[in-house]
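Notes for the one structure printed next.
Here the complex is missing one protein chain, while the rest keep their positions.
Naming follows writing order (A, B, C, D and E), and every chain is counted from residue 1.
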Amino acid sequence: MVDMKDKVLTGVSSLDKIVGDGFNRGDTILVAGQPGAGKTTFGFQFLYSGVTKYGENGVYVSFVESVNKLKRNALRLGWDFEKLIREKKVSFLDLMQTTGEKGVDANLTVIMNEIELTGAKRVVIDSLSAMTTYIETKADARTFIGMLNRFLEKAGCTSLLLVEMPWGKSDIGSGFEEFLADGLIVLESSIDGFRVRRMLFVPKMRGCDHDLNCYDFFISTNGIDVSPIPAVSKRKI
Amino acid sequence: MVDMKDKVLTGVSSLDKIVGDGFNRGDTILVAGQPGAGKTTFGFQFLYSGVTKYGENGVYVSFVESVNKLKRNALRLGWDFEKLIREKKVSFLDLMQTTGEKGVDANLTVIMNEIELTGAKRVVIDSLSAMTTYIETKADARTFIGMLNRFLEKAGCTSLLLVEMPWGKSDIGSGFEEFLADGLIVLESSIDGFRVRRMLFVPKMRGCDHDLNCYDFFISTNGIDVSPIPAVSKRKI
Amino acid sequence: MVDMKDKVLTGVSSLDKIVGDGFNRGDTILVAGQPGAGKTTFGFQFLYSGVTKYGENGVYVSFVESVNKLKRNALRLGWDFEKLIREKKVSFLDLMQTTGEKGVDANLTVIMNEIELTGAKRVVIDSLSAMTTYIETKADARTFIGMLNRFLEKAGCTSLLLVEMPWGKSDIGSGFEEFLADGLIVLESSIDGFRVRRMLFVPKMRGCDHDLNCYDFFISTNGIDVSPIPAVSKRKI
Amino acid sequence: MVDMKDKVLTGVSSLDKIVGDGFNRGDTILVAGQPGAGKTTFGFQFLYSGVTKYGENGVYVSFVESVNKLKRNALRLGWDFEKLIREKKVSFLDLMQTTGEKGVDANLTVIMNEIELTGAKRVVIDSLSAMTTYIETKADARTFIGMLNRFLEKAGCTSLLLVEMPWGKSDIGSGFEEFLADGLIVLESSIDGFRVRRMLFVPKMRGCDHDLNCYDFFISTNGIDVSPIPAVSKRKI
Amino acid sequence: MVDMKDKVLTGVSSLDKIVGDGFNRGDTILVAGQPGAGKTTFGFQFLYSGVTKYGENGVYVSFVESVNKLKRNALRLGWDFEKLIREKKVSFLDLMQTTGEKGVDANLTVIMNEIELTGAKRVVIDSLSAMTTYIETKADARTFIGMLNRFLEKAGCTSLLLVEMPWGKSDIGSGFEEFLADGLIVLESSIDGFRVRRMLFVPKMRGCDHDLNCYDFFISTNGIDVSPIPAVSKRKI
Partner (left out) sequence: MVDMKDKVLTGVSSLDKIVGDGFNRGDTILVAGQPGAGKTTFGFQFLYSGVTKYGENGVYVSFVESVNKLKRNALRLGWDFEKLIREKKVSFLDLMQTTGEKGVDANLTVIMNEIELTGAKRVVIDSLSAMTTYIETKADARTFIGMLNRFLEKAGCTSLLLVEMPWGKSDIGSGFEEFLADGLIVLESSIDGFRVRRMLFVPKMRGCDHDLNCYDFFISTNGIDVSPIPAVSKRKI
């Protein structure tokens, strides 16, 4: 029996409203963005707030940066994960070196074990793009991501899968990942009138009464902050 | 001898008019849409209304989500499929794990058996994109979909084949699926003036006097709801 | 000695004028269109009028739909091919299941035999795209279509080769088919100002004084009907 | 010692001026155009005027249509090649069936022999696209076309190489043919304001004082006719 | 324990402000630009100022030009690297001839040794595009660049990885490099109103309070100079 009201807050209060009062527990959300759009920052915020505000443990799985750099960058934003790690509330996995061809399934096992070990309720995969880079065919990648989602669902985790959108492009992954997830948040970073403009919108959030507007958002020393007012054109005349 | 007036209502009353007073019985309809466009929701609506309003049993074939998640999401929209399943009026097939290379034809057999077993008159394939992901060549995929359509036709089923359109694209499948089906409904979800806009149009509905306008549509707790008035530009001046 | 005035009427009177008072006898005409543009309907009209108005037998070759569905859809438009088939004036070939790799040349033989058997003067291939789907290289497809054209020319048939244009694209086949045929009719179906608009134009009709304007056209219970007035922009201001 | 003034008239008087008072003798000219743009018609005109006005024999090499169809279509335009063939002033080669992989070089031999036999000074290759379709790599095609050009140059022939531009595209061949030829004439056929518009322009004509304007052109019962006035936009306000 | 304030100045004072008061020590920064955008010049400036102003040794790794040409071009800008090389403060590696397939990992060893030998704190790789040209798959390139970044991080070097953007394109590498680096500076050189316009912007600089405006920049005999005022449109009316 599902609790229809069991919601997971995102750590960004203005975003909670946009997605429809938080995520549905157990859902897997794609977070797609260009370089510098704040995917990693949002991942930190989701996990840090999970532990410190909602008492939910978390696992951050990195296929890109070293754990040292991740922790240093989080610290600059005021989030001291070192302490939470010592308290066994958060765990960082560095799986870059095991993404080789045979490592894909092994990685899945490592992640699921870590989730069990920490009793994590929140997971961040940084990034799905990096995790699946060694999978050769679209069909195999599709199957793998499908399995990943089902494992995370069974573990009762609410998860963010970060997806890299190359600068100047608006494609999301290989064009199927967005159909396998329960939700899709786009963090768009692009040139708009001689300035990099960051906007967020949510095309999909299954079973949620989500907002369809675009919102400007900002990255500050407090993490991501989303404008409460929908975006408008900055171009006059 | 065909009954030229034998129509199948879609479950969305405003859509019935657009397609020409319902689908022709036995037709196969492609429903193409970007992520979050409501393909799955429309599939639920088609099956649920089939059983509860028109006394037609149905089969929902999933190659994407687990049956548990599907039922939970349907329940949020007020459709309790669990009850219909117990009454053997609806059946959910979860075929994600059998889509491997050898499974394509096997899947077809499983589906046709289930249709016979339940006496289904309505079928939803979610999604054609996922179902054919392991087929290596366009020619083989074309032949497979041709066969699928003929099997569904022989079984007397009116069927929705859901097709994934990647975010930001307007391609439909590999460019041939739309020629194999009797009808094509496009659920377009894209950015229009700093907002995700959802519009529906019907380029093709063989042997039906269908409407050619675009219509805004909405997804609410009642499922899909199509505006009764054709869409107009929201951009002033 | 060629009869320079030997013309074949299209079955759509407004189209006859546009192509230059009908097709030249023995020509092969490409009919390209997006899904729902009316290619099949035009094919029916060409064959049905051939038999009933001009006493010319015909062959409809289907690589897409079952003959049953084709006949049913024609019947909805008021064309009872069943009767003509019994009178041996029209023949429907269903070659979907023999398009496999080895079947391409075999199909050609079957078609040519059927033409001889029925004494057909009109042929519709539905579709060239489907017929050549198993041919692996562009070069082989080019050679095959060249041969097909020459066979049809020798048989004295005036032929329509239907070509699928994917939704949202304006490419015609693989980019060479249009150079192998004597004529090219484009049935364009695309979004124009929040509405699907169907327009017809004729870029090529060898040896004919054809019209170069675009024309709106409609599909009704009488088949295809082309506006007598060239198309204009529907967008005001 | 080259005669700098040795010019070859094109058969289209308004075009002679545009290319700079005719072609330079011995040059190879690419004539690129979409379907229905009049490439074949221009080829006929070039050969027919060569024989009847300037006493120069010609060879028409077809890789696309049968010689019968070619002659019939020319006859419709008032050019009776049958007579010129009997007088051994023009020769038509039908090489479609020998374009198979091993035939490419063989074809070259056949063409060069025919040129020698007829003492041709004008050659039309219809089309370069078809002739090279079986050559597998760009590098091999480049080498082959380079050789063809040098053979034609040595034979003292002024030659038109017809190149197919697919409908809706403005690419010329594979992107290198245009650099191997001495001249490039583009016959552009495309939609301009709800009408197929045919325009001609000459981006390249080595060693000639050619005109850089675009010109509307027409195909009538006299062949190609180029407007004497440069093209202007037809779109008012 | 990281020193959160440990900043590395870029050598271009107006740029220091834009990136947020210099780079974070130990970071790897992608510098992407079209031909002539000044990537190499900026690399010189970064190293030269490092030694002469901040007492930090440097290594310049070239996979493109000979060391002679590099030094000559630097000399034209007033930077006499010959002297610094003699003083063992800067080192130039010419690795063009060892980029062959087996050389990729060997190159990494050579670079790391040179860094240790010179005690370099600043590194320029010119270019990442050239360095990885022999790596066959995207997955292998991704792994290689990930390793390179971690090695540079461990060595405590702040590094510029130059990335080639082809003229007329705005893609950055293969679409993943930008996610592996800590920062991204785009030096855009493109046609804007009949003039090549050079603009700089910084979409990403992890953990830095960077500026999101575009800035015109200039290359003079003093190297790169960035306008202190954000760019505006040059197009009037």
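Assume contacts are C-beta pairs under 8 Å (C-beta built on N, C-alpha and C of every residue); 3 or more make two chains touch, one makes a residue touch a chain.
Model, not experiment: these values are computed from the prediction.
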| item | value |
| --- | --- |
| Shown chains touched by the chain that is not drawn here | D, E |
| Residue touching the undisplayed chain, where the options are E:154, E:169 or E:234 | E:169 |
| Given D:67, D:85 or D:214, the one touching the chain that is not displayed | D:214 |
| Contacts of chain D with the absent chain, listed as residue ranges | 2, 4, 138-139, 142-143, 146, 150, 153, 170-172, 175-176, 178-180, 182, 184, 186, 199, 201-207, 209, 212-214, 230-233 |
| Residues of chain E in contact with the chain not shown | 34-36, 40, 64, 66, 68-69, 72-73, 75-77, 96, 99-100, 127, 129-130, 133-134, 164, 166-169, 189, 191, 194-198, 220-221 |
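The rule is short, and it goes like this: only the chains that are shown with their structure count from here on.
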| item | value |
| --- | --- |
| Same vs different contact residues, chain C with chain D, by half of numbers used | different |
| Rigid-body rotation angle, chain E and chain A, from Cα fit (steps of 5°) | 60 |
| Centre-of-Cα separation between chain C and chain B, whole angstrom | 30 |
| Chain C, residues touching no fewer than two other chains | none |
| Chain contact topology (line, ring, star, complete or other) | line |
| Which pairs of chains touch, using the document's own definition | A-B, A-E, B-C, C-D |
